[in-house]
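Every protein chain of the complex appears in place save one, which is left out.
Chain naming follows the written order as A, B and C, and within any one chain the residues start at number 1.
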Amino acid sequence: MNALRRLLQLAATLFAASLLIFLAMQVLPGDPAEVLLGMNADPVAIAALRTEMGLDRPLPVQFASWLGGVLTGDFGLSATYDVPVTDLMLERAVVTVPLAIMGVALSLGIALPVGLIAAIRRGKGADRAAMGLALFGLSVPNMWLGLMLIYVFAVVLGLAPAGGFPGWDSGVGRAFGALIMPAIALAVPQAAILTRIVRTSVVEAMDEDYVTLARAKGRRLGPAVLYHALPNAWAPILTIVGLQFGFLVSGAVVIETVFSLPGLGRLLFQAVNQRDLMVVAGVVLVLVATVVIVNALCDGLAAWINPRQRTAATA
Amino acid sequence: MRTALALSVLCVFAVGAILAIWWTPYPVDTMAIANRFAGPSLAHPLGTDQYGRDLLSMLMVGARTSLGVAAAAIAIGVAFGAPLGLLAAASDGIAGALVMRVNDIIFAFPALIVAVILTTSFGPGAMNAVFAIGVFNIPVFARLTASSARRILALDFIDAARLSGKGKVRIALEHVAPNIAPIILTQATTQFAIAILAEAGLSYVGLGAQPPSVSWGRMLNEAQTLVALAPQLAVWPGLAIAVAVLTVTTLGEALRRRLDPRFQRVRVA
Amino acid sequence: MLTVDALTAHAGRTPLLSGVSLRLGAGERLAIVGASGSGKSLTARASLALPPAGLTYGGRVALDGRDLLTMSEADLAPLRGRDIAMIFQEPATALNPAMRIGTQIEEPLRIHTDLNRTARRERVAALLERTGLRAVGVGPERFPHQLSGGQRQRVAVAIALALSPRLVIADEPTSALDSVSAAVVLDLLVRLTAEEGAGLILITHDLAVARRAERIAVMDAGRVVEEGATAAFLKAPKSEAGQRLVAAARLVLPPHPEVRADAAPHVLSAEGVTVMRGARATVRDASIAIAAGERLALVGGSGSGKTTLMRAVLGLLPRTGTVSVHGTPVVRPDEPRLRQTARLVFQDPATSFNPRHSVRRIVTEPLYRSGLSRREKTRRATAALAAVGLGEDALWRKPHAFSGGQRQRIAIARALIAEPEILVADEAVSALDAAIKADIVRLLDRLTRESGIGLVFIAHDLGLVRLLADRIVVMDDGAIVEEGDVAQIFGSPRHPATRALVAEAEALA
Partner (left out) sequence: MALRVLFTFFLSIAAIVSAQAQTVDRPLVIGMGLEPPHLDPTAGAAAAIDEILYANVLEGLTRITEDGSVAPALATDWDISDDGLTVVFHLREGVTFHDGAPFDAEVAKFALDRARAEGAENAQPQLFTAIDTVEATDPTTLTLTLKEPDGDLVYSLGWGDAVMVHPDSAEANKQTPIGTGPFRFERWRRGDRVVLVRNDDYWGEPAKLPRVEFAFITDPAVALASLLAGDVQAYPSFPAPESLPVLEADQRFTVAIGTTEGETIMAINAARPPFDDVRVRRALSNAIDRNALVEGAMYGTATPIGSHFPPHAKAYVDLTDVYPYDPDKARALLEEAGVSDLKTTLTLPPTQYARRSGEIIAAQLRAVGIEAELIPVEWAEWLSRVFRGKDYDLTIVAHTEPNDINIYARPDYYFHVENARLDEIIASLAVEADPDKRTPLLEEAQRLITEDAVNVFLFQLPKNGVWDKRLHGLWTNSPIQANDVTGVYWTE
């Protein structure tokens, strides 16, 4: 029942978002048909292309046909590349999706242990050091970090490629190699935020009597935090991860620019410059939908972790 | 101590930014290309940029844009978000749920996406950055206001006020607003720090401030290819962004400690 | 067995304990009593070498001669839970909300023993049996939030006794529970520790709890001011703090003049009040009437709908049914007539004031539509504060500058300032220490006696009810089940809910 309501809400949000995106595309200046045909195009040819692209149909009809297509996995045809937008996005997703996953994994991989240690060593040197680092990580713009990484590791040390993506067919190792620095640049600010959240949530949970009780049972501090404080800190952490996902998407778009990665973000910028409306609409919708869905997933997971909500129906 | 330091740094930044409205050591709209890439000197404490403009003057003017955009964006976020949140908290029924739903939809659009859409529609510019970051902040403040207000509204003194015959608006102003203001203020500092970074990011990818206006993010963008030639061009704006964010975050934390009863209370059972 | 020598505790530079010394033999029961802030909980925590965050201990706490305070975490862990176990005050926070209770009871066994899974399960089942949880259908698969407060505290007892420790420390084990559950838990704790031959330290502010111990130590301002055998102490407390405690427990009020409860029209009456929360009625068809100058107690277990009923009558919750003032029905819930007649005093002094307002502003709030001048308002506020025993200097301070008891006086002053005919006190003393509680009860008695003001008080403490009430209304599961004067209710309770309440009150007395 609860899950069904969540799903309905999700669907409504996605629908509203797609409508918003579609409307936004309508106010863009520059005629896509004109752009497509270039400097010396014939007005008759432009008009013909407009008809072919369906730009002369009423707006509701255009929206319905676009949304209908999207629901069947067809995002329309790219004006610049003349190939299906879906193919174009899938081609780019093999860069962006692994990048985002690596970014999330890395930021969690950094934030969880560091945040936990900082919480356990509250007020001690390790805590101060971790929080200082987190504050620093929070303050550094990620594109700047990306530039510095390129400069140090690619230019000066020559350990990693400076940018670009060799493709998965050049070998999984090389492809991952090209994504490591971007993932680090992407993950550091996220990790900084998450470290602080992990620490705060765990510290808050640590102050609860049940952690003290666990220690009174004979648990040492570390295990008491791990078994008792952390499970209860998960819900706020997950909620924040969900809320942060929008930042992550923005960050990924910027980072793709810094590292010249052929991902969805680059596709978006190119499409904006070329007024490739179908691609812009498609990518924006996919990114927005991802944010919405990840958010909902995190919320759902946080609720599922909390037995109070999970067993609400039976209690 | 740390707070005092942060406060004075912020004051320096703010004074510099405000001063730059009327005066900078050198004008930033004239170029002296012969004198470009000059190192630090008495005349130019931080050196000059690729057009021979004084870097200190550029940073001051840049601060105006960067801090101004951030401040304006937060103002938008609070001005729209807080009343919406109050409305949502006060009306438990459909109106409240609707407000929160709209919020969710707005929240689904990351600032960068909003900036992309605005840029494609109206061309790039600092105002886009203000709106994009502002729009992104509305649901943040709406959610925070709604949850804080709900918590306050559940307390006994609200009932006491109702029993004294006070109306909803009066209770909101007298009892709810003063008690959630510190929470919102604290969040505003956090969001302000994020907004500085967001502005830098947008300017960096060309969706924010445009020439001839100067912003830290744009300076960083332009300095990119010059890193080998004149590293100071990238170092100063990068540092300015980092220090500004660091300062604001530190102040926000100090504020949180002062205002949050959890930090005041020593747990003595 | 346990020796505490010159124990100190500091939060930063602030001393919280100074030179506490105690001794406890094997199997002995000791009660540490004192007002809140006297340091009794800190002393208890020291026995496990578990200071709350930000605190440091000094001195010596020795178990069988080994100083716990100087031991490393690694050496302490094997002692905790096996030799010494602890029970916390608040059952809502002492159990991990994300873990099944079976797992939580099993945890000490996993840490300290080599028992296999089956053996551990059996032991958990036995503990559930012994604590009476099995009997009420609570199995190991439950989560804490699915249990009532009393049941959770029984889980805490099961955890404490899982390894038959030599010493159990119970920090206010019953003060967060309603009186029925409190009695059950306390009985259980005393009986099971006795069966195991374990020592027990009972920390409490309630002498009714403390009298179950063989010895009593009284603490005040971080020191032990008195220690001795329970009977001797109760008979003749030597220290001032001890005398205060005993006096509070023996509170006696002069008899209240007879009030004609059926004198019509009643000052305030409600008929057929029903309050819905979602699809469920939290109050069903309740009727209640209060005569001028009458002291009416509204009693019942937690969740029986007492508070909901009174809030609905005062217009704070949407309701159906009729509410009349002096026999004339109130049409709109926020009618000034209703507000002027009855004022509410809230349960929790911590949340009943806007922390940002001065006491003057808080106390004069009910005069908001009165049209009085600022000066007149201030004059009345001064008078109201004087009536509850606070000076004029209180006017300009913020609520956090006052203690819990003082805050409750301010709350009463706020209720009095509009010169109501009835004061509705919602558990107004249940969050207070015994000694302060007695002060407030005396204040309420004096006010009603002197000004002829009526009093409706919601309570679960039947001792207090017997002391203060003229008439008692009993609620159970949202409905009024019984009504009568004190002698009648205590002498011949008819409804099962009433009988249970009265039985508890007798047991604790």
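Assume contacts are C-beta pairs under 8 Å (C-beta built on N, C-alpha and C of every residue); 3 or more make two chains touch, one makes a residue touch a chain.
Because the structure is predicted, anything quoted here is derived from the model rather than measured.
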- Check: shown chains touched by the absent chain are A, B
- Note on the structure: From B:Thr3, B:Ser91, B:Ser147 or B:Gln224, the answer for touching the chain not displayed is B:Gln224
- Item | Omitted-chain contact residue, chosen from B:Gly16, B:Gly96, B:Pro110 or B:Pro124 | B:Pro124
- Out of A:Leu145, A:Leu267 or A:Val292, only one touches the absent chain, namely A:Leu267
- Which positions on subunit B touch the chain that was left off? 29-31, 33-34, 36, 50-51, 123-124, 206, 210-212, 224-229
- Just the residue numbers, please: which parts of subunit A touch the chain that's not shown? 29-31, 34-35, 37-40, 42, 44-45, 71-73, 80-83, 86, 88, 90-94, 97, 147, 150-151, 154-155, 158, 161-165, 167-172, 257-260, 262-263, 266-267, 270, 272-275
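Keep in mind that, in the parts below, only the chains that are shown with their structure count from here on.
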- subunit C reached from subunit A - shortest hop count over touching chains: 1
- Of the other chains, whose C-alpha centre is the longest way from the centre of subunit A? C
- Note on the structure: Between A-B and B-C, more C-beta pairs in contact link A-B
- Message: Nearest whole angstrom, what separates the Cα centre of subunit B from the Cα centre of subunit C?
- Response: 46
- Query: Counting in whole Å, what is the centre-to-centre distance of subunit A and subunit B, each centre being its mean C-alpha position?
  - Reply: 22
- Going through subunit C residue by residue, note those that touch at least 2 other chains and give them in order. 52-53
- Do you know which subunit B residues sit against two or more other chains? 267
- Message: Quick check on the complex: what are the subunit C residues that touch subunit B?
- Response: 11, 14, 16, 37, 41-42, 45, 52-54, 89, 171, 311, 314-316, 334, 336, 339, 343-344, 346-348, 351-356, 362, 365-369, 414
- Report the residues of subunit C in contact with subunit A in the complex, numbered from low to high. 48, 50, 52-53, 73-74, 77-82, 84-86, 88, 90, 93-99, 107-108, 111-112, 143, 145-146, 156, 159
- Query: Given the complex with subunit B, which residues does subunit A contribute to the contact?
  - Reply: 9, 12-13, 16-17, 20-21, 24, 27-29, 135-136, 138-144, 147, 151, 189, 207, 246-247, 249-251, 253-254, 257, 268-269, 272, 275, 280, 284, 287-289, 291-292, 295
